[in-house]
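See below for the structure under consideration.
Of the protein chains in this complex, one is absent; all others appear in place.
Chains here go by letter, A and B, matching the order in which they are written, and residues are numbered from 1 within each.
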Amino acid sequence: MTNRLVVCAELLLGAMVYDAAAQGYKPPRTADGQPDLQGIWEVRTSPDKDLEKAKGVIVDPKNGKIPYLPAALARKKENEKNSTSADPLGKCYMPGVPRINLLSYPLQIFQTPGQIAIAYEYIHNWRNIYLKRDKHLEAIDFWQGDSIGHWDGDTLVVDVGDFNDQTWFDKAGDYHSDALHVVERYTRTGPDTLLYEARIEDPKTFSMPWTIRVELHRSTQPNARLMEYECSYLREVAGKKEGK
Amino acid sequence: MTKNSALVVVCVGLLLAALPAVAHHSFAAEFDASKPITVKGTVTRMDWVNPHSHLLFDVKGEDGTVEHWSAECLPPNGLYRQGWRKDSVKPGDEVTVVGFKAKDGSFYMWAQSVATADGRRLFSGRPEDRGATGPEGPPAPPKE
Partner (left out) sequence: MKNRRKCSLVVMAALAALAAVPLAAQDTPAGVPPEGGRGGGRGGRGGGRGRGPAMPPPGPVPRTSDGRPDLSGYWNAGNNGGAVFEVQKHDAKSRSLPAGQGAIVDPPDGLIPYQDWAAAKAKDNFDHHLADEPELHCYESGLPNQMYRQFGFQILQPAGYVVMNWEFMHAYRIIPTDNRPHTLPASTKLFQGDSVGHWDGDTLVVDTTNFNDRTWLDSAGNIHTDQMHVVERFTMVNDRTINYEATIEDPKAYTKPWKVAFSFNRNAQPGYETMEFACNEGNTDLEHYETTEGGKK
């Protein structure tokens, strides 16, 4: 009985997560032996517009629909109607996770033995992923959550908790409560590709967890660097222009 | 001025009014270091925001009127490092807030410490706690 459960679980997991070992790409290593995910990466599609409409992004459930609880679905539709004014990104707020990895602005990953850091061009956001802590901080919440990571073979697994309820997943009003819990998986799939998966669970909003999968591409220009997208500055400039 | 441009001017004005303020001289600009006060009231809300969190509490005056007070506290990270948690003070809690009164005469103060009815004491700023409050900190006990 136990064996069947184990096999069943493995099949389910296999359906949901990318099997790095089976695909055969072995990434180079950092000096301290971590798979090297470093570099400047960006999405080349636009999943941020609408996760459900972005082809192939929601890989679980198979129908590609976010499994909202009924009351939550009503609120999503309300959000979507008011998206232009209500999208937190429109107020230059922090995008949250996983949305921050899905925007059309590059990110840069840095790795050190105890900590992985991700710098974002979008409003100079920053995430620290702590490899030596195994518990989330208590009784506090963050826009981008609290990230603790470990290696599963060549995949970086990041457990993100301590979310507030203020961010959206996309421009289409997909949202969550402060019970949100995200498990990310970062896997090199080739010299210039990085596969990003995020399993999203929030029992206050969704009837079951759901998973997205997006490929990020390396920026290969020589001397590539993150630029600056300074949302509040651009808003002020635009406001001043209109005021004249 | 056309109606549209007037509307835009108003909108820009509102936008500016909503800007966060992180000026590090803000303490001296807003609060009177020579006017330490202690106020007791009932918590209505706590906003954990930058640059300063706010503890909102109601004070019943002797004449039965209710004053809506706001106490400015450390930024969220400062509070957390002082031991505050999101559930440290909750709406309905009776609190005693020690701090400095606002210069503009409103029901507004800087909170040095917050004591709860069940005997807990939470510190929001101490004169030498530069690290948590930033260089401007709350001042040392007034000398001038």
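Keep in mind that, in the parts below, a residue touches a chain if its C-beta (ideal position, glycine included) is under 8 Å from a C-beta of that chain, and two chains touch if they have at least 3 such contacts.
These numbers come from a predicted model, not from an experiment.
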{"item": "Candidates B:39, B:71 or B:89 - the one touching the absent chain", "value": "B:39"}
{"item": "Contact set of chain B toward the excluded chain (per top definition)", "value": "16-26, 28-30, 35-41, 47, 49-52, 54, 59-63, 65, 67-68, 70, 72, 75-78, 80-83, 98, 102-108, 112-113, 123, 126-132, 134-137, 141"}
{"item": "Interface residues of chain A (partner: the chain not displayed)", "value": "30-31, 38, 91-94, 108, 110-112, 115, 117, 119, 123-126, 128, 130, 142-144, 166, 223, 225-228, 230-233, 236"}
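The rule we apply is simple: only the chains that are shown with their structure count from here on.
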{"item": "Geometric centre distance via CA averages, chain B-chain A, whole Å", "value": "34"}
{"item": "Contacting residues of chain B [partner chain A, same complex]", "value": "5, 8-9, 11-12, 15, 48, 76, 80, 85-88"}
{"item": "Chain B-touching residues of chain A, taken from the complex the two chains share", "value": "137-141, 235-236, 239-240, 242-243"}
